[in-house]
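All protein chains but one are shown at their positions in the complex.
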């Protein structure tokens, strides 16, 4: 088959590789119908994720069709159209039992799984992919849900909802500020209403993204390039700050924006992937009765979100800005890698 | 009356001052029967808390007898023996309605109250004290509960329980590590069993305090002066870290000990009062699915804890190491200020 | 002033009575600008609520303007436009501290308050009314929120949201069935989306009410007069039943409809006021892992709901079907009492 293979920092190729094989009785082989590129894939290509070694097929998102199942698979059948979770998990270890699929302890060659696709094992940017622990890692798609609507449920929507909205303890009537209106920030914005947020404030430097934020659910948009952005946000509250501040960028400055915006008793939910440490002003914050949360998505809410997508209640497809043939994945990478100019949010590749 | 008056950094005196008067209809005047000194009082005396101005009577903990009530006080009567909460709160503002008494918005001369005793208004290290919003700030004591057993409920026990155990989300079966076995750390240790903690690990440099930790509920004591203290703690878990790590010191090093000890999915509860910022290693922590909490006690659990003290179910008096006459409060300050030698934890002054 | 006075079963009159007076320092006198009639008022008039004695002024809902305040009132001022909660509460007793305002222990002539207006003390169907514990029982209205939009927050909307949606543990993605589309049932339907309900199924015999249900948020409407109503509901689920079934009528048959509809692991939230016992089929239900909740509204969510109404996010005014002058309250009673013909839901009387 053909696949997008990582060949060390800066190098990748869409090339012929051996077809994946069932290795464990809980495995499934999926023919990839639609996949996408994540910001993380760009980080890997820069060489920022040393655990990814040369020869690895990238990608951890996708929709496909089951072509082969291992003998211990009980809920998935050949021919099923399935959504691939970015997190593989056994469902039976002590972490899975707590809903911490991201920290699944099951042994898949290495110790512990979770996010392994396109990371520790071959991923979804290929014509076929092997999915371990398929009973707990794949989700059957209702017929009338198109690939395009389901695709963002592999990672982006569960990440925004679980790490932003749920960890942020959004509840009816609150004001939520989302710093960063990229794909994951937009997913936070699109799902904050599921817990009744009264005001959803999108904060970004890019007016294009702020426009999209409004379309998917933001009640207010504030450009953080303006001098008084903070006063604008605080003015939307009782003067004490927002109930929930969500960090969806991954740099120290935006993290500090969140701890600056949150009110006493509020929550800072970090969703961004960080590469450096940040300074936490405990001398001011210790007295504020706040929580700061962070983490990798578990995708435990994926079935629920899928139900809402099936009912047309989540704006999933709005985030797909560009479409490509799977064979043309290198063009897709170029478009996605140059988002400042192309305004790409999510690019979609289909066979 | 006589009172302990702050006269600027390093200066204090037990001296004659005017008796307190009812100022608002919700006020009560209490004759102080027993009071104590908090680590915060030492900080104030060093000049570290600029909001405390010269002439202020210190102290925010105490047990006493009501001598006069304002016309709007409905649940407290003259002659009642009462426990004074370190937090004064109106019970009616939007923050109080959320249980955030520490951030009460009621106006008491300044904007917002909460911790004001011995801070923004005169405190409890005196023969008498005025208590604002008495209906929500005083608690009637059952006859058979001695002052000594109730005294630590003004601040220490609610702080340990609310900020350590509840914010730390302790639940049945977990392993809790408490870094710092001073009065508040010991209060965490003594109350962690209320949510069924299976292992309670006290960590401190002082063997004397570790001994006391064992008496009040620690299942394991580890001296953080040993080279392998961290390995010792981790060995008590499944190898992945503790479920809850409680910071009860207030310096960057102990905060980082906590983020180092916590397992994926766990909680860091900061209880310590910090004077500087700390470095938060988000590059490692973002993926760990942890929460970090912090805050000033609300004392919302004070009535419940009082019930347990009344039943002899909390080791309240064990933390009182020294007793003085109220008139001898300057000796008490000397003993408490020199804890390294005197091994003082809580000193008690009674009339 | 003039007021609607109860004179024993079947008898009432809009007549001259003495003006209300401040009795306790925490009282406030409110000029009633707008009020309404509750189904409970009809029950009282039938003689079904013996605690209501002859001479009592009825009514527990209303919007008004403060004309006088007691000396201990701290958050309300003369001239304030206020919403009157149907529940009066002190905010300081052990029940209020738990958010159980409905069971407030404060002494207001009798032991315990909660719902006393138009019940144990004179109510809001009058030109003026005395409100006890005003700091915790009145809510200042933003200028731009009209009486009409606020009025249903006195009772109907908090009752639907707290007793139906919150007690029913509605959460994102669930299917909620609401049995009974009267005012309170409609309030459940209108607020179930605040916790992300995916399907909101209105069930009633009256097509008129089902139409209104659709307008305020029902995704499906099912007439319980059809033979297969139950199959229709179950067909909307995975076949195992609804996640949450809300009883909003108050008779045994509708309660049993709810226990029949709920799936394993689901919740039955009783909102209706019942006059007789019901048969609970524990022989079938014990194994179902369900909860059954019930209770009188606390109105703790009133400020949050008010915020949403102020933002135009709740369909509050849609339920007001008829408008009258306050002086014409007897006509209003006639219209409301004859709802089958008049299709009245909420009638509004304004000065």
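Labels for the chains are A, B and C, by order of writing; each one numbers its residues from 1.
We adopt the following convention: a residue touches a chain if its C-beta (ideal position, glycine included) is under 8 Å from a C-beta of that chain, and two chains touch if they have at least 3 such contacts.
Being a predicted model, the structure only gives us computed values, none of them experimental.
Student: Write down which of A:4, A:38 or A:90 is the residue touching the left-out chain.
Tutor: Per the contact definition at the top, the residue touching the missing chain is A:90.
Student: One chain isn't shown here. Among C:24, C:72, C:102 or C:179, which residue touches it?
Tutor: The missing chain is touched by C:102.
Student: Looking at B:1, B:194 or B:251, which makes contact with the chain not pictured?
Tutor: Reading the full complex, the residue touching the unseen chain is B:194.
Student: Using the document's contact rule, name the residues of chain B that touch the chain not shown here.
Tutor: 172-173, 193-196, 198-199, 301, 304-305, 307-308, 311, 313
Student: I need the residue numbers on chain C that touch the omitted chain, in ascending order.
Tutor: 94-95, 98, 100, 102-103, 167, 238, 250, 252, 255, 264-265, 270, 272-283, 285-296, 298
Student: In the complete complex, which positions of chain A touch the hidden chain?
Tutor: 24-26, 70-72, 74-75, 90-94, 96-97, 106-107, 135-136, 300, 303
In this section, only the chains that are shown with their structure count from here on.
Student: Hunt down the residues of chain B that sit against at least two other chains at once, touch-wise.
Tutor: In chain B, the residues touching two or more other chains are 94.
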